[in-house]
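Only one protein chain is missing; all other protein chains are in place.
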């Protein structure tokens, strides 16, 4: 269950620079490639000739050529040419709206008529030279909402990421969750604590005393369909915490684009945007490596949790205060899905 | 189909010494760990908070702490604590009666009220300093009854274990099967034959002439739910065979605890108990290695047999005299399962 009329991150630009990429998004088998003028295109990964996956083909003169018998597909899903064939009446394949922005290829798996690039999230850090970004991609066998839950309740850091970003004070600090329109914000502030290893390293990288007591914050923002951006950071204690001047703090935005592959698996695009030492690409690599290691700790837990839930589909999970972020996010998701279903029914009726 | 009101071997003590162990027994997903006072505990492997497997957690102060968000579970299946939460009304998870005895952790997957440690088999060899034991564990994708059949008809040794314990005389010797209560005993005695390689080595290890003709015996004892203990040995011919004085023989007990994982897979705990050179731990290791190799020869046969039977579920297998041990064991198993089902119905009715 996922909204289909929404922008999802499908892949990174480099994944389609050299050749087409086959990837299933929201249950739709798609091929992504660069067509005319190098523009990113997404089509059904199904050649209308004999059903071969177009992603095994190649791009020539802006057309996607099927690697089986040479049918040349246009970016509109209409066959443009095929050796020695008249192609006007070939059946079309589905095309999906695509936007390349912020260093990602975004796709709209639902109704093309509703796709509006203006609905893309606005990611200031991705467009400003004051920020640097590094990230990666994991494939995880779990419902995308389990990952939303995971990111909207950071008490798990204490247990899953005990040796890097976890610390007892997260559990102990009160959590605040609020809903603003279709956004859910969960925040936690810890004062005058010791920085855990990851943040000690960040303070050090930032030229700050890592042994000093710090104020720490985590502000998780869910926006539909399944993006979670988390402002995280520490500041030397007593300088205003989140609002402290730059010279006292190390902070960043944890970026999580969670794209359903199908009902029980996801493409998880994770990364970190930072506003310090933005030209230090070696630091970017080091942070990416560290974050990748930390985030990989969630994989087994989420996949095993998924299997447990499939085994006991009738069990109701607890909804504690710490779970409020995920609970609210699921409500918003459910509302969107219901609205889509209702709209589909209206369309179906009006088609009669 | 397996009795659930019965004691099964779940694991060996060393498997839970360092950290919790997740293992499915009779279709129930369980976590085994050492709780307060180091006592073995078995619970459902399902955290009531968000369904994470508790086996990914750790033990602290006798409580099993969920590795996802820190819920601390008591050995009674009731949540004992969780950071910043009131846990009185959290739903309970199932706990399973457990006994640690004879070098194994035994679990009762069925009705807790019926679990009686007095129903554990009495294993004299496991408690006496006059015996030494070594063994191992295999996971095999077959119905546990196929393994019972296997062990109750040792003519397979001639074919599956031709190079170690098999010999033509097993096939040729008459087999005797009798039922005593819920025990099935199948025995075979061979007189004045050559010892096969495994027994030649045992005679040698025991300081006896390995080239001399021997009397050989195999006495298989099935007890419910699925334990098979086999007295095996050879004695220099003419000294009384099974009843010969110790100085003429090499003998041991083959130990087989067969625990269903689910309908078509098992945890197979195999081993050998011996009454000679009991302090020679190097010999124990050598025997374990040899037995492990021999017993691994059954794996492919059993798994492929299982697949064949799943393919042709309607076919009736032959029940020859050599199969009588397995046939009788299956009757006892079936009786137990039917009794459980009848009892469940009575309980269900009385609950109305």
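For reference, chains read A and B in written order, and residue numbers begin at 1 within each chain.
Keep in mind that, in the parts below, a contact is a pair of C-beta atoms (placed from the backbone, for glycine too) under 8 Å apart; a residue touches a chain by one contact, two chains touch by 3 or more.
All of these numbers come straight from a predicted model, not from anything done at the bench.
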item: Selected from B:86, B:122 or B:315 as touching the chain missing from the view; value: B:315
item: Residue, one of A:19, A:50 or A:178, that touches the chain absent here; value: A:50
item: Residue of B:24, B:84 or B:158 touching the missing chain in the full complex; value: B:158
item: Candidates A:29, A:223, A:265 or A:321 - the one touching the absent chain; value: A:29
item: Where the missing chain touches chain B, by residue; value: 149, 153, 155-156, 158-160, 168, 171-172, 174, 300-301, 304-305, 308-309, 311-312, 315, 317-318, 320-323
item: Touch list for chain A against the chain that is not drawn; value: 29, 45-46, 48-53, 56-57, 65-70, 82-85, 90-91
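Operating definition for what follows: only the chains that are shown with their structure count from here on.
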item: Where chain A and chain B are represented by their mean Cα positions, the distance between them in whole Å; value: 48
